[in-house]
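With one protein chain withheld, the remaining protein chains of the complex are depicted in position.
As written, the chains take the letters A and B, and residue 1 is the first residue of each chain.
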Amino acid sequence: MKKSILVMLCCCYLTLTGCWDRVEMQDLAIITAAAIDRLEDGKTRISVQLFIPRAITSGETGEDPSLGSTFVREATGENLANAISMLQMNVPRKLFWGQCKVFIFGIELAKNGIRKQIDYLIRHPGPRDNSFLYVSEDEAKELLTLVPPLERYSGEALKKLTQEEKGMGSTLRDVDKALMGESESVSIPYIQMLVSKEPTRKLHETIPVIEGMAIFKKEQMIGVLNKKETRGLLWLKDDMKRSTISIKLKDGDGEISMTPTSGKSKFSPEIKEHRWIMNLNITIEGDIVQNETHLDPMDKDVLLKIEKEYETALKERVAQTIEKLQQKFNADVMNFGRRFHQIYPNEWSKVKDRWDEKFPEVEVKIMVTAKVRRHGYIGPPAALPRDEVKE
Amino acid sequence: MLVNWNTIFVVQVLIWLIVLFEWKRLKNAPKADKITFVTILILSALLSFFQLDNLPGPMTFLDYIFGPLGKIME
Partner (left out) sequence: MLEKGKISTLQMEFMIIPAIIATGVLSIPSISGKYARHDMWMTPIVGSIIGFITVYIVWKLHQLFPKLTPFQYSEKILGKVVGRIFSLFLIFFFLHDTGIVIRQYSDFITSNVMRETPSVVFSISITFVSALAVRGGIEVIARSAVICTTIFLCVSLVLLLLIKDVEVSYMLPILEDGLLPVMKGALVHTAWFSEFFLLAFIYPFINTRGKGLKSGMKASLYVMLLLLYFHLFVLTILEVSAVNQLYPVHSIIRSISVFGFFENFEIIITASWVLGNFIKVSVFLYVANLGIAQLFGLSNYQITVFPLSLLLVLLSYWDIPNIVGLVDFLTKIQPFYFILVQTVFPLFLLIIAFARRKRSESR
């Protein structure tokens, strides 16, 4: 009995050591964000934002906060894999990708195609599928060096901005799925540095913000939707919170603004006599947050009129975005292709190979139902003598 | 053919460990038990002398038999 225990112990020592993959915290360089650029000579440059653990623990001991808790290292190579292996040579610790939730592509790279980089990121077991991708207006590396005044590092600031509006972000998996799917198009947030006008702040003490949506088609970036059109895209993606819409009533003398609280968009494709129609039903509920007019929204008729006006305003915005995507970019970011494929597989198989030509011809019929739910603390316009309120 | 000395060494060590561990039981075992025991160990020792990854074996054989059937999966 004793002997067998001894043998077993020996075997345990032999098999359970597992030293090959042993990694200690102090041997890791934690990457918080990464930026990939294409240089003029066609080489790839990777810049990573590395976390300095010490800076967090001794935050109150009078260290200069503007130094930040991260630093940036970069390396260049023929391709991404090459560049990263070069980068490892510049960092004394083992690069750790598990916490990296932000990847920024430089615009040059985006215009040249991102497929090769996506392949690395998906294939490599380090980066996570649910990390967010961005396209920067300029060189991506610049954004990593920013020191946000509020967050610990710019990567986190960016991540939080995206998480607030879920439909905004594109994860690695979303991009992979969309580019291999029916539409072969995807939208990725387009970011740029926020210029701070505070005289006491230095130029780099700011954060990157989302300025629009970069539209990709077959791995290449073909254009950008501006802020207003991006809002339109968000309506389509079922994420309409936090974007206030203002309307002007015919007999009003100002604008009424509403913040949506909940909304849903429903796509139902339809093929009628060779006409491809996409019926889009948007229902939206919101609160009135500002009323510049003299109208009293407590009044039933006025409310009805306001709702109607919202419906047309919303319709216009969404139609604008769709029009731009269809006619200018010809990029099926909203996955119309997939929706047609799901309902009309036979018809789809006929146009599958020339979806590019078909997509701009798809008629989009938009139906909006808007409901005003609440008026805030007050009903009639504020700071207005009662007899001036129109009803 | 290239011989992988590491594999041979590890397999030899394991074989002798097993013999040592089972020695008590083996001593009083009937003949059939001893023969099977030794045969299996010799088989393992034999296998360890080859480059197993690329040595044609069961997979190649099965591929030969079921290969034509496997075509329908393409």
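We adopt the following convention: contacts are C-beta pairs under 8 Å (C-beta built on N, C-alpha and C of every residue); 3 or more make two chains touch, one makes a residue touch a chain.
These numbers were taken from a predicted model, which means no experiment stands behind them.
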Contact footprint on chain B, counting only the chain that is left out:
11, 14-15, 18, 21-22, 25-26, 29-30, 32-33, 35-37, 40-41, 43-44, 47-48, 52-60, 62-63, 65-67, 69-74
Omitted-chain footprint on chain A covers residues 11, 15-16, 18, 20-21, 98, 122, 125, 128-130, 163, 173, 176-177, 180-181, 339, 341-343, 345
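Methods note: only the chains that are shown with their structure count from here on.
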Approximate Å spacing (C-alpha centroids) for the pair chain A, chain B
55
So in the complex, the part of chain A that touches chain B is made up of which residues?
4, 7, 11
Interfacial residue positions of chain B with respect to chain A in the complex
17, 20-21
